[in-house]
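A single protein chain has been removed from this complex, and every other one stays in its place.
Should a chain be cited, it is by its letter among A and B, assigned in written order, with residues numbered from 1 in that chain.
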Amino acid sequence: MNRRTLLTTAALALTLGTTAFAQDEEITAGFIYIGPPGDGGWTYEHDQARQKMEAHFDGKVKTIYQENVPESADAERAITQMALTGADIIFTTSFGYMDPTLAVAEKFPDVKFEHATGYKRSDNVSTYSARFYEGRAVQGHIAGKMTKTNKIGYIASVPIPEVIRGINSAYIHAKKVNPDVEFSIIWLYTWFDPAKEADAARALIENGADVVLQHTDSTAPQAAAQEAGNVITFGQASDMAEYAPMPRVSSIIDDWAPYYIARVQAVLDGTWESTDTWDGIGKGMVGIGEISDAVPADVKAEALAMKDAIASGEYHPFTGPLKKQDGSDWLAEGEVADDGTLAGMNFYLEGITAEIPN
Amino acid sequence: MLRLEKRPQPSQLWTVVTPILAVFLTMIVGGIMFALLGKPPLEAIKVIFWDPLFHEQFAAYSRPQLLVKAGPLILIAIGLSIGFKAGIWNIGAEGQYIIGAICGAGVGLAFYPSESVLIFPAMVLAGAAGGWAWAMIPAVLKTRFGTNEILVSLMLVYVAQNVLISVSSGLLRNPEGMGFPGSRNFKQWDAAHNAELIANTGMHWGVVAAFIAVIGAYMLMSRHIMGFNIRLTGEAPRAARFAGVSPTRIVFFCLGLAGLLAGAAGLFEATGPAGQITGAFNAGYGFTAIIVAFLGRLHPVGILLAGLLMALTYIGGELAQLMLNLPGASIQLFQGMLLFFLLATDVFTNYRLRFGKKGLV
Partner (left out) sequence: MDLSSINPVLLIASVMVSATPILLAAIGEMVVEKSGVLNLGVEGMMITGAVVGFAVAVSATSPGLGFVAAAIAGALLSLAFGLLTQYLLSNQVATGLGLTLVGLGLSSLIGKPYEGMKTPTLSKFEIPLLSDLPILGDMLFSHDVMVYFSLLLVAAVWAFLKYTRAGLILRAVGEGHDSAHALGYKVTQIRILAILFGGACAGLGGAYLSLVRVPQWTEGMTAGAGWIALAIVVFASWRAGRVAVGAYLFGGVTVLQLNLQAAGADVPVALLSASPYLITILVLVIISARGVHGAPASLGRPFHASH
């Protein structure tokens, strides 16, 4: 007997039992979190969206979640247990859950799965992610205009395409308005370590940066910038408005709520299908936090204009002519980057002096 | 005044009674904590201890998962316990576990995508060898220079973690992984996959190895001269030396064995339940195994039970999060309490409580 079929049959029997139990009253949506909802960044926003979604459906949808699920063997168990509790749709909100999500999905063909930031799909697994680089373009513009030292610091987490895309996007837009701008990039190899993030922000500031961008999740760099005085920062993942108007002059907000509402609605309607969603400012998945008064009015107006142009699809942040760091051509005049290349972006653009570590 | 008096021999009765007492105490204090958090205490305790085993909806899945979670803990703890018996304090099993997984995975990936049946055995051997080699560092330093193995093995955990981060985004990175860190997924490569041996039982080679290790350790410690020498070295080092037991040999044997088992456990985990080498695949098994070793009173059968109990609180804790929305932190606290009570009540195994004037304590 084939092991796989045996497994599927057993799992099928399990699912049949569980879904019958859940559907009597309402739909259950489950969430798997990489961190605690109190991290103030990534997980916080997913949890906010979960609550908004639950409120939106006003009792029709029950939500459950599990926090601090490591990207190890524990992930597969956590997702399976969630499917067993009768969840009808499960959102797994970190890249490292990719293979576990697919493995569990195979065993529960009737449960819908939504994996954030991944690239593997199946009949009952969708993927979704946000075009954060659109927000980075706006940040880059403000940063390039506002820097006086022409040095912009960038706290990067782990060298994956999403982070590299953000650096590139911020860099080319800063460079466009300020040809003398330089980027200092620090790789922390962690998404969340407040002490290290604070140290990194200080190191950048001490090396002359007066703008600090971050791709890590805590508000520690904001606090460090505030202490230093004349430094501006941008909120990451969540608004971080408690640091406005200075140092935080704007932010990129991950707003997952519209997506979660739409997907759960699709389950309720029976119209759910496996898709690949990569939305940006236009669909509201990437929000630009209020640009504070610390930004001069003309810069603010330009930034908002850029935001609108991106939202309407009129402008793509990666529009040629653009060259790669080694000087080779990437995009010709007027050419726009294709999603495939962007999804796997592992090169810097011309002008960045650092190298991508590996 | 109360005082403790050492028993001539550890009490058989208390060896059995204390764990039960500790679990009971944890339930009471933990229940109070859950009540303070505004959750139904009895319900929470039931979800943690009962549901993973008997809940009609979950148990079919949770029971095998107990083995999956307990397997590496038991395998590592067995190796550690033998060293602890000899007074050799290897607390760096986490590092040996990581390096074992890296070495084993590396050897396997070098032959990708071969489907030879030799791949998996070769990976297991390489994993065990990797763990062994990592444990040999404190062993050599201890025997050659007298360097404290507690500290060296602990420092090497941090080194191993840095190696892990480096290889998972460098040397072992999946070339088809779209630039993300992490190795290839072994579950999608049959020759290297440590799959369940019988479907839906949770039994994979790592669990089998853990059971063999329990039996092997029992035989070693109770039947074999080496086991006797190990205990003698731990209990009476001077006597051991007079009896001609070489301390150097004991150090090499104990650290080597612990490293071997931890390394193999790492490989089984990476190729089985975890599926790939990533910066986070290790999940702290090496440290938890120390707790398991002590909970099991350093006895093979005790470790087997302690590993299962620990796994039960993990899985039950996850279910409690899921079903009762208990914060994950309260589960951590609950496990800490269980450990404290087990350690606290253990005193009655070796000591007798006496009422007397002379307060020696």
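Just so it is clear, a contact is a pair of C-beta atoms (placed from the backbone, for glycine too) under 8 Å apart; a residue touches a chain by one contact, two chains touch by 3 or more.
In this text, all values refer to a predicted model and were calculated from it rather than measured experimentally.
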Partner chains on view for the chain not depicted: A, B
Kindly state which of the options A:R202, A:H215 or A:K300 is in contact with the chain not pictured. A:R202
Using the touch definition up top, pick the residue from B:T15, B:Q57 or B:S166 that touches the left-out chain. B:S166
Touch criterion as defined above, residue of A:A223, A:A237, A:V286 or A:M306 at the omitted chain: A:A223
The one of B:V17, B:L53, B:L125 or B:L141 in touch with the missing chain is B:L141
Note that chain B touches the chain not displayed via residues 4-6, 37, 89, 91, 141, 145-148, 150-152, 154-156, 158-159, 162-163, 165-166, 287, 290-291, 293-295, 327-337, 339-340, 343-344, 346-347, 350-351, 360-361
At which residues does chain A meet the chain that is not included here? 35-36, 38-40, 151, 153, 184-187, 189-190, 192-196, 198-200, 202-204, 206-209, 218-220, 223, 227, 242, 353-355, 357
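To be clear about the criterion, only the chains that are shown with their structure count from here on.
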So what's the Cα centroid distance for chain A and chain B, whole Å? 35
In the complex with chain A, residue positions of chain B that touch it: 57-58, 60-62, 65, 68-69, 165, 169-170, 173, 178-182, 185, 187, 195-196, 199-200, 269, 272-276, 278-283, 315, 318-319, 321-323, 325, 327-329
Listed in rising order, chain A residues that touch chain B in their complex are 3, 6-7, 10, 14, 17-18, 21, 36, 64, 66-68, 70-74, 76-78, 80-82, 84-86, 95-96, 99-100, 103, 119, 158-161, 164, 189, 343-346, 358
